[in-house]
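Worksheet for the structure shown next.
Shown here: the complex without one of its protein chains, the others still in place.
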Amino acid sequence: MRIGILNSGGDCPGLNAVIHGVVGAASQLGWEVIGFKDGFEGLLPPGDYKVLKPQDTLGILKLGGTILGTTNKGHFAAKVGKGDIAEVPADIVAKAKRTMDQLEIRALVIVGGDGSLTTGLQLYREGWPVIGVPKTIDNDLRATAMTFGFDSAVSTVVDGLDRLHTTAESHKRIMVLEVMGRHAGWIALWGGIAGGADVILLPEIPFDTEKVAEFIKNRDSQGHHSTLVVVAEGAHLPDGELATIAENAGGEVRLGGIGDIIARRLESLTGKETRSCTLGHLQRGGAPTALDRILGTRFGVMAVKLAEEGRFGRMVSYQAYHVDSVPIEEAVNQLRLVEPDGEMVKAAKAVGICLGD
Amino acid sequence: MRIGILNSGGDCPGLNAVIHGVVGAASQLGWEVIGFKDGFEGLLPPGDYKVLKPQDTLGILKLGGTILGTTNKGHFAAKVGKGDIAEVPADIVAKAKRTMDQLEIRALVIVGGDGSLTTGLQLYREGWPVIGVPKTIDNDLRATAMTFGFDSAVSTVVDGLDRLHTTAESHKRIMVLEVMGRHAGWIALWGGIAGGADVILLPEIPFDTEKVAEFIKNRDSQGHHSTLVVVAEGAHLPDGELATIAENAGGEVRLGGIGDIIARRLESLTGKETRSCTLGHLQRGGAPTALDRILGTRFGVMAVKLAEEGRFGRMVSYQAYHVDSVPIEEAVNQLRLVEPDGEMVKAAKAVGICLGD
Amino acid sequence: MRIGILNSGGDCPGLNAVIHGVVGAASQLGWEVIGFKDGFEGLLPPGDYKVLKPQDTLGILKLGGTILGTTNKGHFAAKVGKGDIAEVPADIVAKAKRTMDQLEIRALVIVGGDGSLTTGLQLYREGWPVIGVPKTIDNDLRATAMTFGFDSAVSTVVDGLDRLHTTAESHKRIMVLEVMGRHAGWIALWGGIAGGADVILLPEIPFDTEKVAEFIKNRDSQGHHSTLVVVAEGAHLPDGELATIAENAGGEVRLGGIGDIIARRLESLTGKETRSCTLGHLQRGGAPTALDRILGTRFGVMAVKLAEEGRFGRMVSYQAYHVDSVPIEEAVNQLRLVEPDGEMVKAAKAVGICLGD
Partner (left out) sequence: MRIGILNSGGDCPGLNAVIHGVVGAASQLGWEVIGFKDGFEGLLPPGDYKVLKPQDTLGILKLGGTILGTTNKGHFAAKVGKGDIAEVPADIVAKAKRTMDQLEIRALVIVGGDGSLTTGLQLYREGWPVIGVPKTIDNDLRATAMTFGFDSAVSTVVDGLDRLHTTAESHKRIMVLEVMGRHAGWIALWGGIAGGADVILLPEIPFDTEKVAEFIKNRDSQGHHSTLVVVAEGAHLPDGELATIAENAGGEVRLGGIGDIIARRLESLTGKETRSCTLGHLQRGGAPTALDRILGTRFGVMAVKLAEEGRFGRMVSYQAYHVDSVPIEEAVNQLRLVEPDGEMVKAAKAVGICLGD
């Protein structure tokens, strides 16, 4: 018996733990595991892959990235945008299928995000023995209560805030940290609460920069002369405000991301020295946290169990502390966003954090 | 309105996050918080305490320990053993009550383990406005799915295993790491899975050292020349085996804890160079993880909410991702142990980890 | 006997260790230490300061920032630029002197960079009992072989590279990391060598982006599909190249710092996916490394010794593993830059690192 595994889409801490889980569990069953390289691309003839034995996964739990490589481009990329998802062309599928057949792959574990799982769903519908493992560092998939990588990203944010905190204090500055989260603000919200942020700005909660400035001036008058602001990359200024900024700057403005924009706006509104910092790719790298290693391993184990039971077209999920599975078609494109009146937002507000609303 | 908070029992990462949560939430309500020092001792006249304002909790999220101090000794220590729990003497309670009255404390948040919450229960039954926050680094309380400190302890174990891993590999050794867990093996189990341990020995699962030795010899014959063993401090050798070890050693044996004992036994049974290491108090210190900071903060927020609603005699708990509460009397002395056929044990076995059974 | 201490200029890991060293050593002599807040500003009447006792410095060794606060603005700021250094106006000096006299400060320890020490020199020449402690995270002061903060900044760079390394590998990308170093490239050079960078670009070594692109294409052809580039913020493109980039982009280009510029240029020249990341203020924060804590402590101890011996107008320095001192006037404005044919550059080239020349 031989099964395949591939990683697809963006890098995420814990990918190697999933590989470790799949190889470990398969090996206990006496199965062989084929790791395809660089996402689906490794399936194209003549096939780019390697046999994965337990000794090949020795020491990989602690490594970021993936020993298989991954890509968010290539021949299989399902474009997700405005509701349309491009199908993978029939000739590409046919070529890849030949590799599957030649290698006698009896189950294919696809570790990927929404786009990659949509491709997986297409392949499953065309008869492939597909098993999905969800990968979203933003932890924004409705079908699973937790995804690996999120805890590591939050930890990186918290480490960043811990660093900025003493600098902000020493210089009585506003420090703005831009973090990941294009649609969902979970990383900003969790990271901000754990890292002692004073202001957290999210894509899901429209905010008013002037209210934030007022909040900061109030802090100042109470003797808190520094302020830490966390902003998700997907947070956006109210309509018109960006234009105002550009206008004030006489058109000469050379802005970076939203963190930079917020920083300039707050500096101008409060008169306080303000600096911004963008974590960017640092959030995707580094050794995964204990939690992400465990979650990844358990996801890998469940993927092999699904293969053993012949339950294809399903995606591993985590619900109420148990690892289980759901049909892939029920899982894709179902985002879980921060609810403006949810428990975590309420907790943030309860300790006095400003969300700008 | 004025409320009190105290920490009681052993040190645990996240205690300061609870204080941060309580002070932050109380401050939003316009309440004053009194922090009693060194557990219940701070309640004894003339009272050893300080007023906690938000600026006093600035930067404490990232600190281990507790800014209030704690103790697992003193006048209030409820001895837990063989089912008997000593009541706090009436005169001590009366004295402490006087401090409560003089300071007009309307709610007392007790952050403590089984013993301290048992004392809390006694005080509640005598009419005190007690609110409990569970503190067990072992995460072994049935009434809450998670407690703060556990994730930090597991992270310390994983860091230790990451360090020992390369040494074990380089020297082809068996390395034994003894970790916390007197009754429950959760830290060993989670830490072991995340840290890539090959063998995990728990209090809940009787193990056979010879089976473990056999497992290691098997690994050797397959080309895996190093082995990482995690053993919970509460794990115990089968009856008689300790005597055998002492006898073999001609009575001269000078043994440390269980980790040391297991190391010597495995060295003798396998003929392989073996070293042991005990993490001890390193597991209780250090900056709490993001998760523990958030959980602690949320627990603190909920404690204030219970105070606001006048729901005394209850303990904060975490269930299905929500922070809620349960009656203290239903919570104390209800341990949640590792189930030998539970999901985590199965996952460990699925990836080939030996549990010695 | 009473002495004063102040921090001036930008934040730097190890500032608290200097304070710890000064307070510890002064306390052993039975002296009192006054810590002035926010740089020289704390000297202005009525004086903003606190008495520092050993218990006030408990636990500060591990903290970034400074418990005294600092500023690189204010009434004393010596503008360093084009060789001109502004003197502090006589009325400001006179005011500050009054505070010195009222508090009977017998020695003033100034922990600062070139600008602040120039101010210190002016004050010394006007009769103040000034002792300087050099602070430059860039480690670019000729008069001392090492300054605290540098090792911590390098460690942060290495941690960043370790994170980017796995991501670069997984995605076969070029990753560009922009680090501190406006005039001197030491942080980039040390960080790059320790973090396994493939390319290091410095202010001191003119580089040719096309040579770098050639180097990367060569790597690709040898099977190394990812490349890590470290660039110091003060590194600069050859004349004309920036204009070319803007032109190619049709004038629409919205560029960030040099890291971003290099990334776009390399992406365009090699056709490889490229990402950039700027560490920024993350390099100034966080717990100082062991080395920086020791160096800071030793600097503080020496400052007190100089005060004891009445040797004013001198700056603490580190030479050949010994902490010593030099006249401030010989120390300021004497930069130590990376020598293009120095030992470290040669070592980098010896292991195949490209410096773009």
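Letters A, B and C mark the chains as written, and numbering starts fresh at 1 in each.
The working rule: a residue touches a chain if its C-beta (ideal position, glycine included) is under 8 Å from a C-beta of that chain, and two chains touch if they have at least 3 such contacts.
Quantities reported herein were computed from a predicted structural model and do not represent experimental measurements.
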| What are the shown chains that the left-out chain touches? | B, C
| task | Could you tell me which of B:P45, B:P89, B:G256 or B:G342 touches the chain that is not displayed? | result | B:G256
| remark: From C:L242, C:L269 or C:I294, the answer for touching the chain not displayed is C:I294
| task | Just name the one of C:L201, C:I216, C:L282 or C:V323 that touches the chain not displayed here. | result | C:V323
| task | Since one chain isn't shown, list which residues of chain C touch it in the complete complex. | result | 20-21, 24-25, 27-28, 54-55, 58-59, 61-62, 145, 151, 154-155, 157-158, 162, 165-166, 169, 190-191, 193-196, 223-224, 287, 289-291, 293-294, 297-298, 300-301, 304-305, 320-323, 343, 347, 349-352
| note | Across the whole complex, the chain not displayed is touched by chain B residues 7, 11, 15, 38, 63-66, 69-71, 73, 156, 159-160, 162-167, 169-172, 175, 254-256, 273, 275, 277-278, 280-282, 284-286
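The rule we apply is simple: only the chains that are shown with their structure count from here on.
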| request: Please categorise the chain-chain contact pattern as a line, ring, star, complete graph or other. | output: line
| query | Copies chain A and chain B touch; is their interface built from the same residue numbers (over half shared) or different ones? | reply | same
| said: Based on mean C-alpha positions, which chain is nearest the centroid of every protein C-alpha shown? | reply: A
| request: State, to the nearest whole Å, the distance from the C-alpha centre of chain A to the C-alpha centre of chain B. | output: 30
| said: Give the residues of chain C touching no fewer than two other chains, as numbers and ranges. | reply: none
